[in-house]
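Below is a slice of the complex: some chains, not all, each in place.
Labels A and B are assigned to the chains in the order they are written; within every chain, residues are numbered from 1.
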Amino acid sequence: MTEHKPALRVGMIGYAFMGAAHSQAWRTAPHFFDLPLAPEMAVVCGRNAAGVAEAAARLGWASSSTSWRSVLEDDTIDLVDVCTPGDTHAEIAIAALEAGKHVLCEKPLANSVAEAEAMTAAAEKAAAHGVRAMVGFTYRRVPAIALARKLVADGRLGEVRHVRAQYLQDWLVDADAPLSWRLDKAKAGSGALGDIGAHVVDLTQHILGETIHEVSGQLETFVKERPVAESSSGLSGQAGTERGPVTVDDAAVFLARFGGGALGVFEATRFATGRKNAIRIEVNGSKGSIAFDFEDMNVLHFHDATIDDLEGGFRRIVVTEAGHPWVSAWWPPGHGLGYEHGFTHQVVDLVTALADGTQPEPSFADGLQVQRVLAAVETSSDTRSWQEVPA
Amino acid sequence: MTEHKPALRVGMIGYAFMGAAHSQAWRTAPHFFDLPLAPEMAVVCGRNAAGVAEAAARLGWASSSTSWRSVLEDDTIDLVDVCTPGDTHAEIAIAALEAGKHVLCEKPLANSVAEAEAMTAAAEKAAAHGVRAMVGFTYRRVPAIALARKLVADGRLGEVRHVRAQYLQDWLVDADAPLSWRLDKAKAGSGALGDIGAHVVDLTQHILGETIHEVSGQLETFVKERPVAESSSGLSGQAGTERGPVTVDDAAVFLARFGGGALGVFEATRFATGRKNAIRIEVNGSKGSIAFDFEDMNVLHFHDATIDDLEGGFRRIVVTEAGHPWVSAWWPPGHGLGYEHGFTHQVVDLVTALADGTQPEPSFADGLQVQRVLAAVETSSDTRSWQEVPA
């Protein structure tokens, strides 16, 4: 199967939550999809030698390293997969591109627009030499989302009027949940806005095929101080008695105007008690509507307003037919996919683009554009007024 | 609007749960529908003089009586509305028909097939003189049910293969819930089977436009003895220390074969913990399916299998458009109807049929046929084998 294909040797930087998801994707993709290249999980990289060695064994990487620079210096490595916190994305990704490695970089692209701009410039420079960069907005590759985008692109929704999008989690509701790197602006860059709000910005723009032109938003940190965790290397950790400041937002809400005139209403929060990972998107157009909730990820609701009112209604499409995007590789209808499948599809599309010599999507430029939307929301929150998103 | 119309003077026998629902229907129908006759709520009848007088005032009847025979002897009464327990239906309805009164009789038509046969014979004899009889399977007149029937009649489901129907309640789960007349075979004739199973038998046959030809069933009384209620005149009552036998079924389950070959699976129970009044019907045909749950009564789910699989799915039709049955008389789309609206629609259709000189549906013959299905289920439960339903 894979034996006569050119290899694609991958080095992954970081091995926490995202590292585990990426590893499963690299490992699984070749077994379900007929990839043009054969990914090899060559090396995983992290700062703690013992930790990264254990991760290599557990996640299935052939070797481990404590120096990402040495990974970049390794001529046998074709692609660098950046799964570290956002404060290191720019440095690693730019260096990797300059070293001639393809880059897959987790979102958000960077912790600042300036960094994202530098990364995008590096990506464009690299592209001239056939070196590619992609940012990991993995939810684009949930089949129901791809179907939503197709329906809009096919004109099935007509002129889009409304977008309402929420990314709701509740893991910070407990005021005694510990500080983690995700609550530290220096490391994470942003809170709910950058971590999860970025996803719904990207997803809605992706579905509409339009960008957001202006925003009016508000950030909020409901719990200002939290117990300092003994270890800050994960989502959770043991809380001590010391408390430290939360320097990112717990929640972000904003209004938006899309290029085509649609009105958007966005919400990203870690305080939506009882909602675990509810990515909810509804789009209303002159001819139809779609609605999605990641808590029921294999389903897309579609209302076709051209059907007679007397029998019209949102239909619950179970997006598991062989003809749906990526689905033919998996199981029969009704045998649903899970969270990690989006990562596998991302690998499939990335590897295919690399073999084809085309730009994988979303590009760093796409990631930068999302970053600019997020920055405009932050500025708007400070100025208490609408803010344009630079084109 | 009602002033120049011929009057339809109504006498109602019984004034408990069903009496309240019927009263609201008689009172409401003329204000929302342009009826050909003007109903007058002339007299309500019950055994307890004080009780029935209070009910007349409360429910809006012009007078009260303690003798149903005197109501029948009253030449000014045009229609008798029978809302008493099942053991009195036959005697009252037959006498009323013989007295030349139209009859609306609550379901189940009677407590035995023999009684139902006698009632049907009386109804047919009366019909020859333009006197009409109708049985009150009110759920037929939920707009979503009427739409379901229309879709089947229009061939939208193709050849029907499967019917699954449940009527789930839970008001007997508590083993200390008191005995009431509904648990007394002498009065109620049957338990869950006759009280609520009758509805799903009628509804599925109504939707399919077919009858059930054979059944295999099982009745069960989970709690054999219950506290004797001080008063047995309602659903509830104060429980004493004495316990008496439950002589009807708590639950009934049965398989069924419809005339057209469809396989039915039925369940009626008062022990479905957490289900309050869940009338659930799903029908699968070669071209489509419908699904309904009375706990969301303004909605019908319809799957049109002629739509491309890639965008097909059950659609949630909110059955509140002006073009839906009976709806134009009420509110704008999305402003749902409630339980009692079915009773109002029943009055509308009954009064219209009376004015037109046509047979209102469902007829006593329809009620008898349902009774025969229920009787076959009982026999099947005793014989532990399939039982044919006499045509």
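One rule holds for everything that comes next: a contact is a pair of C-beta atoms (placed from the backbone, for glycine too) under 8 Å apart; a residue touches a chain by one contact, two chains touch by 3 or more.
On a predicted model such as this, the values are computed, not experimentally measured, just so you know.
Each chain in view is the same protein; 2 are placed here, and the whole complex, as held in this structure file, contains 4 copies.
Rule of thumb we're sticking to: only the chains that are shown with their structure count from here on.
One simple way to say how far apart two chains are is to compare their mean CA positions; for subunit A and subunit B this gives 54 Å. Residue ranges of subunit A in contact with subunit B, taken from their complex: 147, 151, 302-304, 309-318, 321, 323-324, 333.
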